[in-house]
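A protein chain is absent from this complex, but the other protein chains hold their places.
After this line comes subunit A, so read on.
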Amino acid sequence: MADLLAIQGLRTWFHTRAGVARAVNDVSFAIQPGETLALVGESGSGKSVTAYSILRLINEPGRIEAGKILFNGTDLLKLDDKGIRSIRGDRVAMIFQEPLSAFNPVQTVGAQIVEAIRLHRRIGRRAAYHRAMELLEQVGIPSPAKRVHEFPHRLSGGMRQRAMIALALACEPDLLIADEPTTALDVTTQAQILKLLKSLQAENGMGLLLITHDLGVVAETADRAAVMYAGRVVEEGLVATLFTRPFHPYTAGLLASVSIDDLPPGARLPEIPGTVPSLLVMPRGCAFAERCPYAAGTDGCLDHAPAFLPVADDHRVACFRTPPTPRPPLHAEATGEAAGALLPLDAAARVVA
């Protein structure tokens, strides 16, 4: 199948007064039509910058330095202003973490959906309003004929996120980028919104790029996941494989830090020692080397950045240790036990299920 979106060697750097922050550094991944790819990573790992780069919405002092963003075969980075505007909102749409701040406070929800439709379609105001009501109904908003005339602040949080999704779906995009769509919602609403996204995707076959730091959301929603660390994708593969057999020590660490069900009460929660390096002063070698339990014995880790290479079908990793043992013994020193003490294969598998 042809890629819906293929990002190749993307570099988005911020030229600040303090130096060049390499927020996105040689990122490559692809999304197939109808597929959900989760972009996972902690704050500042470059997830959102990657997403905004796709729509070329990087503001000064940021700049897309290199790479290709192929959407249905066209390089979005080569389009002129008018060309990229005709992609935004029409073929590629986006939803945000905080729907209240993403709506114009002085326009009704309906007026904003109507405007989004009429930006890209030659259709009358009345027909567009009709379509807006259909959309609101499609995303499960009760009495859409009334809600269409409501101002955003009059809706509840979950309702607002539904309306935001309706706005994004206005032109039936091929790709929907969801930037932490459920982070601001409570857990029950969160589940509803994810279910809604999945069912809409099944209906119209759009690709979904889901940006999140919540591994539970990834397990529930995504087909594949790309794990980002300090501006790079360190591991990419099917969610099922990634969760059961993580190759990269960072992925393994992330999984270990959420699978805490088996810990005895009062035990110290597993963590990855150290902190993320500053984007301004990136180490010469692997960005994770300083925190990695395996880097000490390997000279290469501190001197060269590892290449992003396949280790199996549809599974790529940027680590010198490939192919590593399936269950890398992280936190061995914390517990004083030998390999595999904390990393719970079974726990991870449960998250997937």
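Here, a contact is a pair of C-beta atoms (placed from the backbone, for glycine too) under 8 Å apart; a residue touches a chain by one contact, two chains touch by 3 or more; residues count from 1.
The definition used in the following text is that contacts and distances are computed from a predicted model.
Among the names given as "Protein-methionine-sulfoxide reductase catalytic subunit MsrP", "ABC transporter permease", "FecR family protein" or "Fe-S cluster assembly ATPase SufC", UniProt records the absent chain under the name "ABC transporter permease". Of the candidate positions A:T16, A:N104 or A:S278, contact with the hidden chain is made by A:N104. For the chain left out of this panel, the touching residue among A:V20, A:L79, A:L119 or A:V258 is A:L119. Across the entire complex, the residue among A:V49, A:I69 or A:A93 in touch with the chain not shown is A:A93.
Seen from subunit A, the chain kept out of the figure touches residues 55, 57, 81, 85-90, 93-94, 96, 98, 101-107, 115-116, 119-120, 151, 167, 170.
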